[in-house]
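Questions regarding the structure given below will be posed in turn.
Every protein chain but one is kept in place in this view of the complex.
Then we have chain A:
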Amino acid sequence: MATESKEYAMPDAGARAAQASEEFETEKLELSMGPSHPSTHGVLRLNLELDGEIIQKCDPVLGYLHRGDEKIAENMTYNQFVPYTDRLDYLAPLANNAIYAIAVEKLAGIEVPERCQSIRVITSEMARISSHLLGLGAYTMDVGALTVFMITFTEREHLYTLFEELTGARFTTSYSRIGGVTRDMPEGWTDKVLEFCTKFLPLLDDVESLLSRNRVFVDRTADIGVISKEDAIAYGLTGPNARASGIDVDLRRDNPYSGYEKYDFEVVLGENGDCYDRYTVRMEEMRQSVRIIRQAIAQLPEGPYRAEDAKKIILPHKDKTLTSMEELIQNFMITTEGPQIPAGEVYFEGEAPKGALGFFIHSKGGGVPYRMKIRGPSFCNLSILPKLCVGGMVSDIPAILGSFDFVMGECDR
């Protein structure tokens, strides 16, 4: 099927347009797409310059969701910033929480217990599934397949019920603390996660059967928005978007953190780097996430769920603070001055659902970072748009944006 769509492929259309523009004098049309076009995940505006249906120039306008997170981070303690990480990639807050906490823990030089690592892995992978589900639903809706959105949204709801049971919140989970997580998993929670996995896999097959050989879907995505390997590296693409272009990178395997080296999973790669490959990579990634979750639950170690010996970093237990002087003072100091982190610089990237989410922390010691730079994967992924869209058609933009699965919360920060 992919071959049949060649007839409508971009190079031909581009060549035809070039020929046409030689023959006729055409007027350029400036079109402002957005900021609230339904296909834009968040508020992104594209200033397009069109020659008929062909895009000649694309200038993304960012910043509608800029909240100054980096400035805010410089003005509050490490733990106070955790809720702000929820709002970076607000479709996968659990993954952001974990990566942020690991970055600060690297600087502090503390190791969290294995149980905590496993909890972080399970929640991160669940966040990946929920993020990919929404990304997939929105993507297919953009190219005209509404049913998938309904299915994936319902399934995502099941995940959110599980998140709520674990963290107390559906969306803004704020689950991590520097040196651990807020609370242990409730009893029987892992069984519910496994039950979800069992029900989820056949559903994913259903979705795949709706899309993978769907003529309309394939026509709209195959050979559209092709990103070469070289371009992907030059523009700093990461995550599923880079893997769809055939770049063999996955931080979970390459720089294992939080105990990812213990689990067996495949890194899925695409071949062509087109919109269709970005879809297949994400589909397969969800299956791998289920694999990781199952292994993590099967190997789940007992023990503490936070670094109890990091006295100056993690808050003492509440019952102790009410009865013991030592812990009361500790509680007061950590709450007001923040967890005591040594001076130094650290850069840590973790594999968030959208790509490599990085935190660069420059600390002068104490409870507040001196400078914190957040590297949002969506920001880097989108930076290729001005190059990618040129020569394409306006109708390709929803497909390209959908396949990128970006979120403006972490792009604008």
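Rule of thumb we're sticking to: a contact is a pair of C-beta atoms (placed from the backbone, for glycine too) under 8 Å apart; a residue touches a chain by one contact, two chains touch by 3 or more; residues count from 1.
In this section, contacts and distances are computed from a predicted model.
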item: Among "3-oxoacid CoA-transferase subunit A", "ABC transporter substrate-binding protein", "NADH-quinone oxidoreductase subunit C" or "Phosphate transport system permease protein", the UniProt name of the subunit that does not appear here; value: "NADH-quinone oxidoreductase subunit C"
item: Sole residue of A:82, A:138, A:197 or A:249 that reaches the chain not shown, by the stated touch rule; value: A:249
item: Candidate in contact with the missing chain, chosen from A:56, A:80, A:172 or A:324; value: A:80
item: Selected residue (touches chain absent from view) among A:113, A:225 or A:338; value: A:338
item: Which of A:15, A:150, A:216 or A:234 contacts the chain that the document leaves out; value: A:234
item: Option from A:93, A:135, A:369 or A:409 whose C-beta touches the chain left out; value: A:369
item: Missing-partner contacts on chain A, residue numbers; value: 62-63, 66, 68, 70-72, 74-77, 80, 106-107, 109, 231, 233-236, 238, 247, 249, 251, 254-255, 336-338, 342, 344-349, 356, 358, 360, 362-371, 373, 375, 379-380, 382-384, 387, 412-413
